[in-house]
Structure formats: C-alpha cells, structure tokens
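Take a look at the structure below.
All protein chains but one are shown in place.
The block that comes next holds chain A.
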Amino acid sequence: MNAMHAGIRKTLVIAATLISIGAVTGCHKKASGIDPNALGPAPALPAAAPTATITADPLAIDLGQSVILNWRTQNATSVTIDGIGDVNTNGTQTVAPSTSTNFHLTAKGDGGTTEASVRVTVRVPVAPTAPPPADNDMGTDAAFHENVQDVFFDYDSYDLRPDATAAASKAAAYLTAHPAIRVVIGGYCDDRGSAEYNLALGENRANAARTALVSAGVQASRLRVISYGKEKQFCTEDNESCWQQNRRAQFSLDR
C-alpha cells in the first residue's frame, strides 16, 4: 500500500514539474517571439485564397428584359462565368437571358479556386395553350362612352324620352358585344327641389335606364345602380341648359 502511494506521489511530482517547465518556456517564447510582419515581405509565404462575389440587378425580369451582372474578386488571376466565358477580375455586364439562369463565377488564383453564383429569374408568359379563364377586358373608357351614352330626362320625370330609348338600344348592343363590361348607372337630378325627394327620383331615373338595358338583353347582374340625387352636380349654373345637364342617368365602367 505504502509503496503504491509513494509511486503515485512520484508521478504527480514529475508531472507538476513538466507542466511548470512547459509553462515557463511558453511564456518566455511568446515574450521574445519575432513578428513576421516586421520583417518585410516574406517571399516564401503561401498565396492568399481568392475571394469572389457576384450580384445581379434586378434578380427577376420579364422575358426580353435585361439584367446587370456585377462581380468583384480579389487574389484571382483568371475569372470565368459560365455561359459568358473569361472575364475581367472585376466588372459588370448586361445580359438578357431567355430563361431563368444560374450565373456561376469561378475565380482562380495562386491561392486556389473560389466560386460564387447568382440566380436570375426570368418570368416567361404562360404559353397560350390553355383557354383564358375569362375575358376581363372592359375596353377603354373612350370606347365605352362613345357607345354607351348618358341619357337625359325631363324635369321631375324618370320616363325615358325617345332619344334616350335610342341611346339605350345602342348601349345595349355594345354591352351585348362586350360581355366583360360591368356598368355603374348613376342617377342625378338638378338642384331645384328637395334633397331627399331628388335622391329617390335619381334612383328612379337610374332604374329606368337599367330596366331599358335589361329589356334589351343585358344581364341585370352586370348593372349596378347608385342615386346621387342632387348631391353631385355636373354644373351649377341657374338655367335650363345646366339643369338639363344634371337630370341624367350616367353610365360608367364598374371596374
């Protein structure tokens, strides 16, 4: 037992001594070490590895548009981009890919090879193989107003006049030929009379126009009616021509 204890103690002492020697020499070596930077260029140092970055702006384009690639490298002797070939170590280039492309850059130098890449997404229109879901084209406002003209009313009346009936027929034909068009019919009154009654009268005017279109075959679900009464005016003068301007059913595209 005693001999064994003695053996362990001896081992510990040796170990402690070795550690302390090592620690002392370590300290000493650090304090007096030579800074290689202070000695000027070291021709024998291994070359640094190249660095490389590549970006694209914008990252996503429509077919036919172009994108600007921009790359920066360091410590490289030759730089290549897949699909483009050898390029300068730093540079920009405008490209117009026809499909989504991964631009992969390889920078080679004495220190090795570094790679970088950027993906440019190209939005290609869906090929018109499938039929379009619906014809959402309402056409232009100008074409609409040329064919669907506002109708005007006599004073305190919501019956369509002969000229309004003709206009409504023409409008109905246009709307039948352009099934995507939805219409807001606004009812208006001149500013004589009382606000509440005129709102009800404007409702009757807009509904009279709506009824004419529905009778001529336009689906009722495509027509929306709003009465503005005398709350919105097309003109504000105090004479018959102005009042006539305000007594109307106005057609607008319900976009």
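By definition in this document, a residue touches a chain if its C-beta (ideal position, glycine included) is under 8 Å from a C-beta of that chain, and two chains touch if they have at least 3 such contacts; residues count from 1.
One rule holds for everything that comes next: contacts and distances are computed from a predicted model.
Q: Hey, which one's the missing chain according to UniProt: "TolB protein", "ABC transporter ATP-binding protein", "Electron transfer flavoprotein subunit alpha/FixB family protein" or "WD40 repeat domain-containing protein"?
A: Its record in UniProt gives the absent chain the protein name "TolB protein".
Q: Just name the one of A:Ile54, A:Val118, A:Ala171 or A:Leu201 that touches the chain not displayed here.
A: Going through A:Ile54, A:Val118, A:Ala171 or A:Leu201 one by one, A:Leu201 is the residue touching the chain not shown.
Q: For the chain left off this view, which of A:Thr73, A:Thr106, A:Ser227 or A:Gln250 is in contact with it?
A: A:Ser227
Q: Across the whole complex, list the residues on chain A that are touched by the chain not included here.
A: Residue positions of chain A that touch the missing chain: 155-157, 191, 193-197, 199-204, 207, 224-231, 238, 240.
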